[in-house]
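Have a look at the structure below before the remarks.
Of the protein chains in this complex, all but one are displayed in their positions.
Chain naming follows the written order as A and B, and within any one chain the residues start at number 1.
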Amino acid sequence: MGAQILFFLCAALILISAIMVVTVRNLIHAALWLIATLFGAALLYASLDASFIAVVQVVVYIGAIAIMFIFAVMLTRRELLIKTDQTNANWPLALGLSAVMLVALGYVIGGFGVTLNTTPAAIPAGVDPLTLLGKALLAPEAYVLPFEVASVLLLAAMVGAVYVAMNKK
Amino acid sequence: MNFWTDPIKLAFDGLMGLFSSWGMAADAAAVVINLLGIVGLISAVMVLDILLVWVERKVVARFQDRLGPNRVGPWGILQPFPDIIKLILKEDITPAGADKVAFNLAPILSLGSVLFLWAVVPLAATIYGVDLNVGLLYLVAAGAVGTLSIIMAGWSSNNKYALVGAYRMVANMISYEIPMVVALLIPTMLAGTMSIKGISDFQLEHGLFFFLTPLGALLFLISAIAELGRSPFDLNEGESEIVAGFHIEYSGMKFGLFYAGELLHAFTFGAFVGVLFFGGYAFPLPWGATNAFVAVFNVLFKGMVFYWVIMWVKYTVPRIRIDHMLAFNWKFLVPVSFTLLMVTAIFHSLLKDTGFWPYTLGMFLVNLIFGWLLLEMLRSRGRAEREQAEAPSTAAQAAHH
Partner (left out) sequence: MLNPWMFVGLFLIVGLLIPVAAIVLSALLAPRKPNPIKLSTYECGMETVGDSWVQFKAQYYVFALVFLIFDVETVFLFPWALALNALPFFAVVEGIVFILILIAGLSFAWRKGMLEWV
């Protein structure tokens, strides 16, 4: 029962702050609400005993991406933010697409056979999920190629960042 | 259950018996007892924090050839208490135009982010908050909350100088986070675990990590000082250019929280240097492995020693410019830290099965050679740059004569 209450509290935090992100006018406030959303997701991971993902969520999303958003917001002009409309002509289309997405996700999750009383399976004693993750990432027969490709992807992101910065000058 | 080895378990069992005799469910009683333990731990840390105010003031006074606080109590040791009463009784001013919620939340998160760290500090074999299997990343995650509090404080103050201070401080903190995380990867690799208690225990059998990776320890100390925003990296303050940085508009207790957070942060990182690289709770007094009280003394003693080192650096080294700070990080510390990580990985894998002495001596020697090569490289590079800078002027002088 406790796990369900915790889940609904986290879900409420995520949804309310997500709505605040898109409705508040002040962009810094939006960024702070976004941080609340991301933190709610970290809480969900922690409640599922997914320790690594939970801390990585905080380290990467709150510690790096949110900070980058705030830096980016401060590069903009304030007058621009206050005068622009928050919606554009495409909002009915966006609403329709979101509704389709919601139904599709509900259909997929319904297929898992999960009910409200399902609790996460406990990690078996003597199993260290982190070492298993490391072994899986490095084993040639498992995920070593995606692991190296991730590095190339990050390299591509770095090259992209260099070009973005060079255009600014 | 021995009182000297495991006082916490004894207290836990005693309270459990008491609560169940009151008819409380075992689960609820466990939560209540844990809550009591947390409140006790955090209160102890706050008392330590109050003592640190006195330590810091006394030590800086000695560095600057002054006496420091010496009126209230013996050696002025009671000085923090009048300070706290003053802070509490001061009128709290929220400047007009400040963003109220963020302005009030920032000091709370700032001290909170430091207190969070104490959940994973292993004070003894049996005294620790929680043994997280991702302890080292938890440390980094708590740091992210601290970064956030600074940017909130700077932005919500509605003051250009506060904002500039916050931006510089955050640029500093995020830059130096990279070498710090790489320095944390080295003990992770050596011990094969990310749990801080696991790393501490591992050193009981395999010797101090300082001997296996002295450069890693140094790297962690340097990036921790930068992460703390202490001199020579105190760009957030810059009294001459940006007044006092991100907390310029704060007064009373809220300023006090930033101040308390900074001191405790420095001490906590000192304690982490001790735990991660200097053998945790069983060094320098070996009885720490069995006696919980000696263990706590060991951890706090090493925390104090490295806190003193951090103060020593702070009060002797002048502030550096922001471009120098960023260049030092991205052009020196980041490449060096990754190279050190690769070198450590190679030699650790090659030597780990050769027995205690060849392994330890080999790793120490590798670090020594690496450090020596680094210094040689820096020296020749520095000489080349100096010659380049001096060349035009000497040429001009020659032409003049």
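Please note the rule applied: a residue touches a chain if its C-beta (ideal position, glycine included) is under 8 Å from a C-beta of that chain, and two chains touch if they have at least 3 such contacts.
Since the structure is predicted, the reported quantities are computational estimates derived from the model, not experimental observations.
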item	value
Touching the absent chain when the full complex is considered, from B:Gly192, B:Gly207, B:Pro232 or B:Gly362	B:Gly192
Hidden partner chain, touching residue among B:Ile108, B:Val317 or B:Ala391	B:Ile108
Contacting the left-out chain in the complete assembly, out of B:Val55, B:Leu123, B:Ile150 or B:Val181	B:Val181
Residue numbers in chain B that touch the chain omitted from display	30-31, 34-35, 38-39, 42, 46, 87-97, 104, 107-109, 111-112, 115-116, 119, 129-132, 136-138, 157-161, 163-164, 167, 171, 174-175, 177-178, 181-182, 185-186, 188-189, 192-194, 242-243, 248-249, 252-254, 256-257, 322-323, 326-327, 330-331, 334-335, 338, 341-342, 345-346, 348-350, 352
Interface with the unshown chain - residue positions in chain A	43, 46-47, 49, 51-52, 54, 56, 59-60, 63-65, 67-68, 71-72, 74-75, 77-78, 130-131, 133-135, 137-138, 140, 144, 147-148, 150-152, 154-155, 157-159, 161-162, 164-166, 168-169
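Just so we're on the same page, only the chains that are shown with their structure count from here on.
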item	value
Residues of chain B that touch chain A when the two form their complex	102, 132-134, 137-138, 140-141, 143-145, 147-148, 151-152, 155, 163, 167, 170, 174, 177, 192, 194
Parts of chain A lying in touch with chain B, wherever the complex brings them together	28, 32, 35, 51-52, 54-56, 58-59, 62-64, 66-67, 70-71, 74, 128-131
